[in-house]
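Yeah, one chain of the complex is gone here, protein chain that is, but the others are all in their spots.
Labels run A, B and C following the written order; every chain starts at residue 1.
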C-alpha cells in the first residue's frame, strides 16, 4: 500500500510516454507549493532520470516499465524512480565537465543541480531505485531569524 | 509487468488527487486520437468512476488506493479502475431516472452514456476491477462504404 | 488544484457567486457552502457565474440542482451564466440544459427581467 499521500505513475520504458510523467511531476510539484521555476527544473530533472533509465538500465528496450512515485515529505517532495533493468555502475554515473562543449553528459548534471538529494539504491533484487529529494526554499522571513 | 503501451496511475482514495487522474486520462485519450469532445466525456466518466470508488468502495476513507490503467486496444482505449475496498452489490449500481430532477444519481449515468463497455469485475480476492472501454468513432468515409 | 469562489452583491441587490477552477468531489463542498451563504443572504435573484469553470462533474451538478430547488421553494430566481463548452456538455449529458435558466454572460443574467 502506498504511503500517505503518495501518487505514482507507471509507464513503459518508451520515450513516447515521458511527457505523461512530466505532467504528473508538474501537477504534483505545483500542488506542493514549489515555485514555477522550481517546478520547471524538477520536471527537467525527473525527465533526465527517466531518460537515463530508458537509455542505460533498459538499453533502449521499450518493453520494460518505469514506476515514478511522488511522496510528500515535511518540507518538500521525495520522488522515486524504479526500474527492473540493469543496475548502474556507480563509477560511470557522472556528468561531463561543463566547460567542455559537446553533446551529451548533461542529464546527470541537471539532476544534481536541481535536486537536494540524489541516491541510487541498487539493493533491490532487480533493478534500481533512484531517490530524489527536493525541498522548498525557506521563505525570506524565516531566513531573517537565523 | 504492464501490457504493451499500458500506462497507469495510483492515487490515494482522497478526492484531492482526482485531478491527477483526470490529467492522465486527458493526455492519454488525446494521444490516442479521440476528439476533444470525446476526451472531455471520457475524463468525466473516469472521474465519476473514481468518485464512486472513494464514496462507496472505501466509504469515504482516504487511506485506500485506486489504480487507474489505460491500455490501448485496436480501436480505442480500455481503462481499468482497481480498488481494494468493499465490493459493490450489482443491484445497487443504477443511475436515477433523468426526468427526476434531484441531486445525485448522475455518475453511473454519465459512465454508461460515455463508455462503450462497462463491466464490474468482483472476482479479485479483494476489491473490484471496473473495466471501461471507449472506441473511436468510425470516420465518415468508412461509414459511406457500409 | 484550487477552486476560487467570490461572492458579490450588486447595487440592485442581486447576489452573484463567481466560481473559478475545477468542480469535483474535492471542491464542490466549497461551492456548496458559498451558495448556501448567498441563498441565505436574502437576495431575490442569485446568479452563479461559471465562466471560469474549466471542469464540472456530477457533484457540481448536484450542488447546482440543490441551489435551484432551494431557490424555487423560497420563490427566488436562480440563474446560471457563462457556461464553458465543458460545463455545457455536462449539462447536456444530464439533460439539464432546459431545467436551469442559463445566460451567456453574468451581465445578461443580471440585466434581464
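Quick notes on this structure:
To be clear about the criterion, a contact is a pair of C-beta atoms (placed from the backbone, for glycine too) under 8 Å apart; a residue touches a chain by one contact, two chains touch by 3 or more.
The shown structure was predicted, so the numbers you read here are calculated from the model rather than taken from an experiment.
Considering the complete complex, the chain that is not shown touches A.
Shown as candidates are A:37, A:74, A:89 or A:125; the residue that touches the absent chain is A:37.
Where chain A meets the omitted chain, the residues involved are 14-16, 18-19, 22, 37, 40-41, 43-44, 47-48, 51, 54-55, 98-99, 101-104, 106-107, 109-110, 113-114.
In this section, only the chains that are shown with their structure count from here on.
Taking the mean Cα position of each chain as its centre, C sits at the greatest distance from chain A. Taking each chain's centre as the mean of its C-alpha atoms, chain A lies 29 Å from chain B. Distance from the chain A centre to the chain C centre is 42 Å, each centre being the mean of its Cα atoms. Touching two or more other chains at once are residues 14, 19 of chain B.
Contact with two or more other chains is made by residues 1 of chain C.
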